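To start, the structure under review is shown below, and the notes come after it.
For this depiction, one protein chain was excluded, whereas all remaining protein chains were kept in their positions.
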Amino acid sequence: MRYLPLTDDDRKAMLDAVGVASVDDLFRDVPDSARGGEPTDLPDHASEMAVERTLSAMARKNVTGQDAASFLGCGAYRHHVPASLDYIIQRGEFLTAYTPYQPEIAQGTLQYLYEFQTQVSMMTGLPVANASMYDGATACAEACAMAIRVTKRDRVLLSGGLHPHYTATTETFLKHTSAEVEALGPNPLAVEDLVGRVDSRTACVVVQNPDFFGHLKDLTTLADACHEVGALLVVAVAEPLSLGLVNPPGEMGADIVVAEGQSLATPTNFGGPGVGLFATREKFMRQMPGRLCGETVDEDGRRGFVLTLSTREQHIRREKATSNICTNSGLIALAFTVHMTLLGEAGFTGLAEVNHATAVRLAEKLEQIKGVKVIPSAFFNEFAVRLPKDATEVVDKLADKGILAGVPAARFWPEYEELADVMMVAATELNDEAAIDAYVAALKEVL
Amino acid sequence: MTMWFTKDHEWVRVEDGNTATVGITHYAQEQLGDVVFVELPEVGRSLAKGEEAAVVESVKAASEVYSPVAGEVVAFNKDLPDAPGTVNTSPENEGWFYQLKLDGDPDTSDLMDQAAYDDYVASL
């Protein structure tokens, strides 16, 4: 067993040192009725070769973004991951480290978290960011819980343009609090009246930008309406690459910005793990959930970094903590920060431009197909389209032709018949002209 | 002017029969270590006896401050947020937390005077 260094001789010598005859004696506190829990119905240990064979066979049963032209988004985006990024995050000192509780031997982790917080702050246009949450959906839920703490109010209003998984996760998190969550129905045309629903009981309004159907919106009016009655505006960003090209939510008046960082960090990985980004205004710093890394000096006066403000957290505050979160998403935060560093200002804004232009190109071609309508007038790299046929059937048929054409809205709202012909389509730098043409040709065939 | 103490290491000084000042004791600041943050009650808030009134935090610990007496908050120590270390250097003077307007004679039946508190700390 290649992962176990003890030999039988070692074990014998060690049992002698402990003063017991067999390892069974060390388990003598286990009640008799709970003994005999050996996993005897599981296969025995296996070689690298054998495990690789078994799991590779499972992997081959999936259609990948390399096998098919992929135009899928809805909060998980397929972007090029630079080779140096994957090399860096596999360095053992990053990969196999624990949470940096011993700062003298964790400056590597702490410095990249500080760089990460700075980048997130810059991108979102808000002055402070934490060291990451599990993902965008849980970050959204935590933002609502924080808004409730800050405002001491209990009404939460969720836009119908919010990712349905973010909505559902927020509802789950707040289910057993005093909060009252009003989640508006799906809103493909972006016509809902949020301003009219904000009142003095509102803790926060949550909107996504670009929203789930692709609409890019100016949020300043909504932000003003929230602030007028003392409510907070929470903005969720499912595609953070958009921040390279679009006004940051902080500048539009957002009080908290949450985002899913996967698109700039990792392949889509069937949806996980991701990394939740979380930024807010300075005055709410002590109400934030999750870990924070801060700058300080060591005994010799040299700059260094530590986890700080930890009295907000569960290991000190227990049932009064701002959140029960303990683990964050450190390694994916590293991947995110390395990618942002590789890109730099020019690369980040340039990549955003390529994405937008590619999506516009695709939209222009799709609009030429009879009966196909691109719904949002302003979007980034993703938009909803209305088809002359049932979207689930179209997606299904195109999958057989090697094209992952979009995500049918019915996947999220099977009960809304009026959404049966709507699907969401995303385009990134990985969709070249040939893929776009193949997509358009195949779509024409099945319509 | 009389000073009273709680088992949770808050002190209260009744100034002129009508106003009371509240803080944490020397012993409390010593147990906490370097104080890094203090959250104080807003002026106008009315506090019941034993109600959670403030929070004091060090690097590794956070502790609630419970009001030793009832009354309405008339002032808080504006210097503390910027200089929380004052709680360590002068816990029973400049490091005061907040002032209350008392409703009448404060209920001190469960509070200790200086001598009783000193004995209590010595027993810990």
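Observations on the model:
In this document, chain identifiers A and B correspond to the written order of the chains, with residue numbering beginning at 1 in each.
We take it that a contact is a pair of C-beta atoms (placed from the backbone, for glycine too) under 8 Å apart; a residue touches a chain by one contact, two chains touch by 3 or more.
As a working rule, contacts and distances are computed from a predicted model.
A single chain of the complex does not appear, and UniProt lists its protein name as "glycine dehydrogenase (aminomethyl-transferring)", one of "4Fe-4S ferredoxin", "glycine dehydrogenase (aminomethyl-transferring)", "D-ala-D-ala transporter subunit" or "Tryptophan synthase alpha chain".
Among A:51, A:189 or A:441, only A:51 touches the chain that is left out of the view.
The residue touching the chain not shown here, chosen from A:149, A:227, A:281 or A:317, is A:317. Interface note: of A:13, A:189, A:229 or A:441, the residue touching the hidden chain in the full complex is A:13.
Remark: the residues of subunit B touching the chain excluded from display are 34, 36-37, 57-59, 84-85.
What we mean here is this: only the chains that are shown with their structure count from here on.
Here the spacing of subunit A and subunit B, counted between their Cα centres, is 44 Å.
Taken together, the subunit B residues at the contact with subunit A in this complex read 37, 57-62. Of all the residues in subunit A, the ones that touch subunit B in their complex are 286, 310-311, 316-317, 320.
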